[in-house]
Each structure stands twice: as C-alpha cells, then as structure tokens.
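Of the protein chains in this complex, one is absent; all others appear in place.
Each chain carries a letter (A, B and C) given by its place in the written order, and its residues are counted from 1.
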C-alpha cells in the first residue's frame, strides 16, 4: 500500500501502519507522507521505504505508481491526513485505478461524500473507512446478537464518547493534534462531533442495524476562543421507534477515550466500553447478567474472525484497527482473484457509512444552530 | 414517629422504618398503615405497635395523637404512601403541629407543592423529603468538593437513572409496586420521570449547587398499554451556562437501579455510581485519577457525618436513607431544644427541593408534549 | 438485650447496636458498657438506656437482670469487649440463664472455647458468634450453590483478607483499636491471624462446608516493635483433598478491608469480594461468566432471607451483621415459643465455629513457630 499523510509526529498515521502490519499481509511500500517533499522523504526513510517511492505529493505518488507495472505498483492507498484532505487523494486514487482506505470522517462535508460515492461507483474500486471501533470483536458480537433477535425489538440506545484532552485551549499552545481538529478550515463544520461524535453515531447504527431517523442537538464550545464545538448532547429517534441519547465531549476533564454503548431491546440488553473492549455485558429479563469475553469459543463467526488470541490475552485498539485493514485487504484479494468475497471480509465500513457520518455532522450542526430543532438524518 | 402508609407488602415503608431505626434515636410508635383499619392494625401488630396507636386513617391518627399529652404524642409523621396521598396527610399534620418527613415526589403536582410550602411556612414546623440518594457519603463529598471550587466552573453534567423492572407490563399482572406507579391517578403526570427522573434531577442540583434553567425532553411509553412514560431523554441547560444530559428509564432490561452522575468542571471531574456508592472517582487535568472512598479520614465533615463505619465496611442504600432521618431528627431536636441547628443536621432535602422536583416533572411532560421544546424550569 | 463493652469510642459496639436495631425486633435496654461505672453510665445515657440499667460491671448486670421478673429482664447479652474478655461474661451469662451473642474470636485460646462449649451445652441456652461476613446474602448464596453440587467436587480455595491500617506502629500513638489488637495479653496468641485470619478461615469453611484438615503458616510482624503477627501466609489442605491458600495482612498499605474468596470445583467457580458484597461471580466450564446479584428473584431461600431491599439497592456491612442478630433472635423466639426453629434462623455461627477459629489461631501460630510445618486443624 501507499500512504497519504502520516509523516513524523502524526498520531493516526502510525496507528494505520501498525494496523496494516499486524497481520503480515500488507506491505507499506510507498508514501506521500507530508506536505513537503523533504519531510516526506525523511519520514519515508525512517519507515524503511525505498527513497524513490517517497513522494512529494499524493498526485506525484499516484501518477508514478500508476505508471509502474501492475505487479509492482501499490494496490491501495491509505489516507491519514486531516479531514479537508480526505477527498482529493481518494478521488484521484480511484480515478487512477487504486482502491482506497480512508480515515474518517469520509470527507469535509456531506456533498463531497455523496460525490465520492459516485466516483467510487464509477471506478469499480473498493473504498473502506476506518471507523475502527467497529473492528472490536465484542462490537461484532453485539451486532450479531442484535441481528439474531436475541434482544428483541430495540427500544433504547445510549451511546457516549467523552474525552478530556481539549479541556484547555491546547490548540493555542502548539498541540498539533488539537490545532487542525479545532480549525474549521481543516476539520469541517464540527469539532468534537466530527472527530468523535461520528464514531458514536457509526457504532450505534453498526451494532443495531437501525438508522437514526431524526435528531436534535445542543453543541457548545466551552473553551474560550475555540472555533468549533468541544461538547455536544444529542437526542436520537430511530426509524423503528427506538429512542436514544448520544453525547460526546472533549472537555470531560481527566476522561481518556471512553466510547461506550448500551442497547436495550424488549428481551435483553447489551453494554460495551471501549476502554475495556474485550467484555460485552449481556442482561436479560430474568436471570443473571452475563459477561461475554473476546476469544471465547462461544462467540459467533464475525467476532471470532476478529480475535487473534484466546480469551484472557487482551486485544486492544490496534488489533481492532487492524481488523478493518484485514477485512479490506481480504476483500481486495477476493475481488482481484475474481472470487465472491465472504461475508467475513465484507465486514468493514464503506462509503455509505461515510455518508451517514457526514450527514450526522451536518444534522447536529444544523439542529444546534436552530436551538436544538428536530432534524432529519436522511442521507 | 407515626407512619402514614407502609402496610404489609409495601416496599418503601419497610425501608423508612429501617432508616428510622438504624440510629436508635427514633421510635415508631403509631401508624395509619393501610387504607382499612383492619389492615392497618394487622400491619401495626407485626411492627410491635401498641394496638391503640394503630389507626384506621391518617386523620384519625393525627387527631388522636394531637390529643395526647405533649410528651407522649409523636413528634413527626413519616409519609410513605403513593404520590397522590402525599399532600393530604402532610397538610393536616402540619396544621396539627407535627413535623413531616415525606417520601418523594413531594406532591401530586407542582401547584400542590407550592401550596404545601405555604402551609409549612405558616405552621412553623419542619418538613423533610426523602430524596435518599443525597444521603450517601460520597454524594455529600462531591457536593462539598464542588462548593469548595475543586472542579472550577462546572461545564458538563451527565446524570442517568436506568432501571429495567418495567420492561414488560407487570402492572397488569398484579405487581403492586408497578400498579400505582403507572397509574396517572396515583402517580401524577409522569411515570418514570416522576419516580426516578426526579431523583436524577435532585442529585444533579444537590451536588453542583446549580439550578437547571431550561430543559427539553423526549418521553416515551414503550410498553404497550402503559399510560405513563417508562423512558425519557432530557437535555439540560444550567443557569451558569453548563450543559447536561439526564436520561432515565424503566425499560433498560436487566439493569437494576443504576443512578449515576458525572460532573466536569474546568479543573476536575467527578463520577459516582449508586450501585457502588462508597467510591467517588476524581479526575484531574493532569495526573492520575483518584479513588475517594467512604469512611476514609480525608473526607470532609458532611461525608464523615454520613458514615457509620470505617472505610472498607460498605455502607449502602439503607444507611444513606437513614442519613435523611438522622439529620431531620437532629434538626427537630435542635429546634425543640431552642438551639441553632448545625450545618450538618440541616443537610437534608426540604420543600424547595420538592418544588424543584414537581417543576421538573411538569417541565419534562410539557416539553415532550411540545415535541421536545425548550421549557424553563423556573420554580 | 444487654451489652457488655461498647462504651464511648469503641468501634464494634456501635456496629452491634446498629445491627441489633435494624430489624426493630431487639431492644437494647441494659449494659455494662465500660470498665468503670461512671463511663458505663455516661455511655448508657447517650444510648438512651435507663440509668438504673447502666451497670458498672457485667457481673452486676447479670445478677441484677436475673433478679428481675422474667418478662422484664434481658433475653440475651451481646459481648463486644476485647478478646480476653469474651469468655468471662459468656460463662456467667449462660450460667445465669441468658443467651449469649459474642464477638469473635470466641475466646482467648482454644481450651477456653472448648470449656465454653461445655458450659453452653450444660446451660441449654443459645450461643451465637458474630462472624459477620457470613451474614452477606451472596455468601449464603455461594454456600447453597456449593451444597447443591453446582460446582462439583471442590478443588481449590483462595481466601484472603488484606488490610493496611497497621502498616505503621499506630498502637504506640494512641490508636485504641490498634492497642488491644496488638497486645498479646488482650488479643491472644495471634494478631492479624486472630483478628481477621479467623474470618477468612470461617468464610472458607462456611461456604464450602469443608473442614481444613491441615495447614502450614508463615507469620510475620513487619512493623518494628510489634508483638504479634501483622501478616501471614497459609497453605491449606481440606479433608476432601482440596487445596487452598489463605493470606491475611494488616500491612498491605492503602488496602481497606478486602476480604475475598474464590472457590473452584470440577464444574464451576465462585468469586466474592467483601468490598462489593452484592455481587457473586459464577464461572463455568463453558459459556459466559454470570453476575449473580443480591436482591434478585433467582436467589435461594437463605440469600433472599438475608436481603432487605430489591436488587440495585446496595446492602452492606451493617445489614450483613444484622443478619446474624436477626437469625439469632429468630432462634431465641422459636425456642422460647417451644417451636422447632426453621433452617433459615438456624443459619448463624455458633460455638463450633468459634472452636474452629480458636484451633485455627493455635495451628497457624504453632506451624509458623515450627518454620511452617504442616499442622493438623483437628478441633
């Protein structure tokens, strides 16, 4: 694969590289790692990439790689840039005949993501999106249990994603990760809601298989001088009549990365916490709650496929991230071998998830601007 | 004391009696325990109450007790009836010169609670309300830490109270506790929101010392045939600009009684869970999270006053409930001795908390009926 | 009841009084609360005890009460003195015709406890011992599950009781609770092992129904100048071939009161922690672990009898303690009514448990003195 972005000092680029490497089926062989050719080459050198495949721009990379013999060029690109730079390399790569795996959110705004879908469809190439939290085994188990009807009709969903790292104005103190995320020109219409609210939205729709029909939101920028929301509270109504709460925050002082979800149906409930991801608590109308655990023999096929070790050997964030890469690569292999891809490898986020995310951002921003008016999430 | 309600088979009456008994300063010596004189006497007999002080009605009790010599009559009554029967005995007792400790919510509706405040003021008697969750030591510690400024200005509050016991229509199957709580004639305008939502509201305002300025709510009756809400999601705006989420549910299958609260200020955060009530987690802008524990020497005066055992000897629901009785009784003793009551004994919920609760019920019901419109909580 | 010990400043006396009061069936009406008549009367006055029944010594109390008409005198005494003063009042009370409920360990040494058994048998009176941790609902549930064969033959038991409060030499700094516990003349042959090791031993034998056949122990006094062990590690062999580990400590810095037990049979395992007492984790050969909870409808009769509130209303140390009082009082009532006591009320620790505890102390002290030699626990 070739990487766009992820040069020295970046956080998510290193995560993507580990995720790609874990299963030893994907080689990072090219990259346009940074905004200047010098930095890109310096980053590539550290990564043991051949000098001639460390490119100055993504355009240069895609042109040069496309000119290589088919068995030597990269198969796909991984996009790990700030949000405003997701669409351009994705578009060009697809047009040049490369598959694309992109960091989320899919694009800078909703319209762009719809355009991208058209480009993907026209290209015949694959597009994946690293909504990585759906890569966790117990999240997959939760989805399969809902789909199997174990919970009955879903009534209530509580999904939350509190963090504390933006509780002060660190974007004004040189914190690179904070700078672009709080900059409307690079991050898009939302801050917290785009960065992590979309993960919460995606998780809820992924597990339940339900679509949010409408929502209302109250977004706030608590930190003085901050240009985008750093906290938001959202009420949800799902298409089947279920109700929900989604709240996300980057000013919850001292909280790390506590994405969690609770889902209640007519017959059972589920609870999952990202910071202890190998446990799924299942509660029933009668009888004791159960602790389902990653790596156990009683899990279903999707969860089992997402585990690399037996129960009690905790797998974490990087392995969940790697599961996106693993399935995406499996899909490419199947397609390129002319085979029908298995359901297992098809289990990764795609452009439709990306469009939902962009629609979510647009809806919460719109709703909040209207004083928390109900807003359809129709995308 | 004398009890109104709490006959055989009642849940909360037994809780009140234990709460009153724990500290060995309050004797239950009279009661109108049930709606018929026979049942009342039978209940009283089980409770070792003298037969002549087991009354058929609260009116009978209050008249008879008022006629006793001052040193023989009850000091106060404890009201443990369904909601619609909170106001009448409270009113009469106050008018007859007895102090009143009432189960929550204070009254059947907001206007009634305002009327009650007038009656209290006119009577010169004391009125307490068993918002028992504020009796927990670590809740008191949380309040004191907020008041001391340890958290800085408060920004975000998440308070929730999920239960699962009404996930099916047990009110149609003879479940006495469910019957009256789901009956608008006895419970009032709200079901879940009145029964437990008010506890969440009270907890948030108690700990933070902030008032909810306005809210919007989306209430649902999920169970077919149910007449009152069994689930509700509420967005909060506090008078200082803080934002919040309050959700409560009685259809969260398999969940017991998981009242919990998280509060984030500019400098620190707090997290408390009723099912593990002896722990308060404190998170800071920098440095490790801290686990503050009931019974430890480092707690403040209010929390310490609320503990009966050293750390590691878990205290629970009944002890927290007893703390309301203990402080209320302490206040009575001080007043009757002509002394200025200490701040410690003054720390129990009073009619103003009751009015806030009734206003909360009225506001969430109104807001939800208007499609989740922002509604002031002005009471 | 009448109390021996428990005057102002005592810890365990107050606990006993609350435990007796919770269920409103036992009245504290007399006491010899302290070593001087003045202090005893002062303590009794605070407790609202009639002045003439605040006695200067236990002998005085027992003589005076025995002289009262049968329907006016106390039914039983509660002994809450340091260990060396358990036997004398127990003996005299039994001989005077009173039932006895004593704090643990039963006596000062093993022989004394065997003597006491003879006295009990001869008296025809009841004797209970407050190994209070067996009063927890989920401990009772665990015992019933083992007895029902849910775990299969028991193989491994790990029981531990770490505390940290004696990590420094607070007995030299005026800490009253520490003074007598570290004094061989008042505490007996062991410190930590007598104070809390016996609780661990009792818990293991209570839940499993198995007897420790032999043990070896390595006891240590870590704190300079301390006269009795403040830490001990013990290997256990049970009569059925099960093996175990018991460790207890009072120098585990920062640990509160973490009695816990894990039991593994051929078919299932159990785990219980005193600091979160309402949860019993059950693990199986196959399938998810289960979280059994106090107050749930699926519990057995003994556990249900030990709960006062529905699930999710945490009960704690005082309620567990009260369960000893409740069953002991129930036993007295049955006996005095000439009825056969139910199995439920018979479920409290008696002199045989006390003898086992004294034998345990003697065995661990002997074993450790012999360099950790296997020592039978034959009592």
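Of note:
The rule is short, and it goes like this: contacts are C-beta pairs under 8 Å (C-beta built on N, C-alpha and C of every residue); 3 or more make two chains touch, one makes a residue touch a chain.
In this text, all values refer to a predicted model and were calculated from it rather than measured experimentally.
Every shown chain touched by the omitted chain in the complete complex is listed here: A, B, C.
Checked against the full complex, the one of A:42, A:318 or A:333 touching the unshown chain is A:318. Among A:258, A:304 or A:342, only A:258 touches the chain left out of the display.
Of C:245, C:291, C:333 or C:346, it is C:245 that touches the chain left out of the display. Set against the missing chain, the residues C:42, C:158 or C:346 yield one that touches it, C:158. The set of subunit C residues touching the chain not shown comprises 151, 155-156, 158, 160, 162, 164, 167-168, 216, 218, 220, 222, 231, 233, 235, 237, 243-245, 247, 249, 251-255, 262, 264-269, 282-285, 289, 371-372, 374. Remark: the residues of subunit B touching the chain excluded from display are 281-282, 286-293, 296-298. One chain is missing from the display, and on subunit A it is touched by residues 11, 14-15, 17-18, 21-25, 28, 47-48, 163, 165, 255-258, 274-278, 293, 295, 308-319.
The rule we apply is simple: only the chains that are shown with their structure count from here on.
Comparing the centres of all chains, each the average of its CA atoms, the largest separation from subunit B belongs to A.
In this assembly, the C-alpha centroid of subunit A lies 43 Å from the C-alpha centroid of subunit B.
Centre-to-centre separation of subunit A and subunit C, using mean CA positions: 55 Å.
We define each chain's centre as the mean of its Cα atoms; on that basis subunit B and subunit C are separated by 34 Å. Residue numbers of subunit C whose C-beta contacts span two or more other chains: 293.
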